[in-house]
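First the structure, which I've put down as C-alpha cells, then a few questions once you've had a look.
The complex appears here without one of its protein chains, the remainder shown in place.
Moving on to subunit A:
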Amino acid sequence: MMEQCSYPSIFIYGHRATGKSHVIHTLLKELELPYATVSCVECVSVGLLFEQVLLPLFGSDSASLLSRSPSLSDFVRVYKQLCVQASAKQTRYIVLDRAELLRDMEANLLPAFLRLQELVEDNVTVILLSEIVWDKFRPNTGCFEPLLLHFPDYSKGELQQILSEDSHPSYSPELYSAFINILLGVFYSVCRDLRELRHLAALNFSKFIEPLEQGKVKESDTHKLWRNIEPHLKKAMQTVYLREVSSVQWEQQLQMEEKEAGAVRGLSAHAHVELPYYSKFLLIAAYLASYNPARTDKRFFLKHHGKIKNTNFLKKNEKPPPQISSLGTLQLLNQVGHDDQLDAPKYKCAVSLDFILAISRTVSFDMVKYLYDFL
C-alpha cells in the first residue's frame, strides 16, 4: 500500500458505531501514513472542504493559495502545485466522513473525488465513509466505481467481547463481563449501537456494584447482582435511553435512596400546552378539516359553526384575528403544498388525537361527535 499506486477510491459503509472511522483512523495512525480527515457535515462551503484537505497534507501555508471561492479546478491546480514542491513518497489518504452530504454539494464534486488520483496525477486515495449504500450514491452520469467495503453490525457475542475490554480498573474483568452480559440481555433487542451501550454501561455500573460496596453480596453472587440491577436497567430503557431525562439526572437518581427518589418526569410527560381560547377553536377546526374526509366537511362544519353561534361569547362585531401563522410557527399546523401558492395556502393539523381531545375538553366541546372515524 505504501509506495505503489493504490486504488483511487474506497467506499466504506455500515451502520452507526460499526467501527468504520475507528478502524480507518487507527490503521492510518499506527502505520504513520499521511492523511487528511474531513467530516462533510462541517463543510458549509466547498472552500472549507478543500482547505481541510490541503492543510494536514501540505502544511499550514497551503490553504492560502486557494482563492476566496475556490472551484474544483482551483483545488486541483493548487494541489498539483503543492505536489511539485512536496512529492509523495507514500500514498496520501483523504478520508471523507458523512460522505452522503457530498451528493448535496456541487454535482462535480463526488465524481471528481472518486478519481482524484487521475486528476491531480498524484499517489492519493480517497476513502469515503457513509451509513448509506453505494447504490444511492451513484450519479446518473456515471462515475468511477470505488472499491466497496461493508462493515456489518456486531453480533451479540462481538458486542460482549468489545464492551468487556474496557473493564473498570478496580474490579475484575470477569465481574465486568458479567455486568455487560446483563446489560446486553436488557438492551440488545432495542439497541446495537456500540457507543450508546458503552455510555449506558458507564452510567449504570456504579449501581451494579452497589451491593458489593455495601458488603451485602460477594462477587460470585451474580444472581443477586442481577436482581439488583435489572429493574434499574429496565427503567433506564424508558428514560435515559430515550433521553427523557438527561444522563446527569439519571446518575443523581441512582445515587439517591430508593425511598427518597421521586419520579423525575420525563420530557414527554410535559405535553400540555396552554393556548388562548380562539386558538383552541381554530386548532380543533383545523383538525376536523384535516382528518375528516372532504365530503363530510359540509355536514360537520355547518353543525360546528352552529355550535359556535349558539354560545354567547362570540359577539357579532368581534372577529378572531388570523392566528394561523402563529399556530404554524408553533408547529401545531404545518404548511402543505407549494410555497409559491400564495393565494391558496394549505395547512394541515399536526397534533395528535390525544392532544386535540385534551384541548377540546378544556373548552367543553365534544369532539368525538364530529370525528368521522368515530361515528
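Here are a few things to note about the model shown:
We take it that a contact is a pair of C-beta atoms (placed from the backbone, for glycine too) under 8 Å apart; a residue touches a chain by one contact, two chains touch by 3 or more; residues count from 1.
As a working rule, contacts and distances are computed from a predicted model.
Looking at the choices "Origin recognition complex subunit 3", "GPI-anchor transamidase component GPAA1", "Myotubularin-related protein 9-like" or "Ubiquitin carboxyl-terminal hydrolase", the name in the UniProt record of the chain not drawn here is "Origin recognition complex subunit 3". Among A:Gln90, A:Ser164, A:Gln249 or A:Ser290, only A:Gln249 touches the chain that is left out of the view. Only one of A:Pro169, A:Gly215 or A:Pro231 touches the absent chain when the whole complex is considered: A:Pro169. Summary of contacts with the chain left out: across A:Leu159, A:Leu332 or A:Cys349, the touching residue is A:Leu332.
Take subunit A: the residues that touch the chain left off the picture are 16, 39, 41-42, 44-48, 51, 68-70, 166, 168-169, 195-196, 198-199, 201-203, 205-206, 242-243, 245-249, 265, 267-268, 270-279, 313, 317-321, 323, 326, 329-332, 343-344.
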